[in-house]
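The complex is shown incomplete by one protein chain, all other protein chains being positioned as in the whole.
Right after this comes chain A.
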């Protein structure tokens, strides 16, 4: 028998949908209106269509370079954060740390997420300046690695713990090396977790602002959030069209990455060594 959906659930879901999706609709619709329409009270439905804000972003604001910088910082930091974060999570989950205090180190790692980012930004800034690296992108990349490693370790450790150790033992008996064990047995099973954490880490890095402001020392190295912040100036009126166009473009890489990563979200369901 088909279950009847009550009307209040439909209204609630409708409100939640509008609440969630309206800001995205508003951003995209603002980006596609001409400047004249953005000057006064802005109607809900666009009355004009223009791509001028998108072209101005690239011709006047060097947005292409910012897009490349954001991509560069995000991809490099994600690669290292995943490599170190997954390895750390696996080791800690199996309590294979040779030195004592594995649990303490887990809380130590979490500190990076508990403390406000500015608490790390100032010491990191001083270290990078002393090392004469402040003119490069190393400080911002390493800051992104730092914040994402902590997140990846805490997210992934539960995935590794739920995997039965007997499975690894049997693979070892069959002659699998440690690397084979990881790549052929463990990772395929935790792939949904890796895909989820990669998506979240990608978004964290892509939208990160504070470390960008502190560590970036050249307009050539500006990332997208930095460019967008300068478009709303106390000195002048906010350029809604440019800000909305920048926000719309910055959504695209995240969407592409989510589409790419979501294939792996379901892959773990069909692969695996044990069925319970």
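Following the convention adopted for this analysis, contacts are C-beta pairs under 8 Å (C-beta built on N, C-alpha and C of every residue); 3 or more make two chains touch, one makes a residue touch a chain; residues count from 1.
Just so it is clear, contacts and distances are computed from a predicted model.
A chain of the complex is left out here; the name its UniProt entry carries, from "3-oxoacyl-ACP synthase", "Fe-S cluster assembly ATPase SufC", "ABC-type glycerol-3-phosphate transport system, periplasmic component" or "ATP-binding cassette domain-containing protein", is "ABC-type glycerol-3-phosphate transport system, periplasmic component". Across A:73, A:157 or A:224, the single residue that touches the chain missing here is A:73. Within the complete assembly, A:135 is the residue of A:59, A:135, A:162 or A:177 that touches the hidden chain. Note that of A:30, A:214 or A:245, the residue touching the chain absent from this view is A:214. The chain that is not drawn here is touched, among residues A:158, A:177, A:232 or A:263, by A:232. Mapped onto chain A, the interface with the missing chain covers residues 39-41, 72-73, 75-76, 122, 125-126, 129, 132-138, 141, 213-214, 216-220, 226, 229-238, 240.
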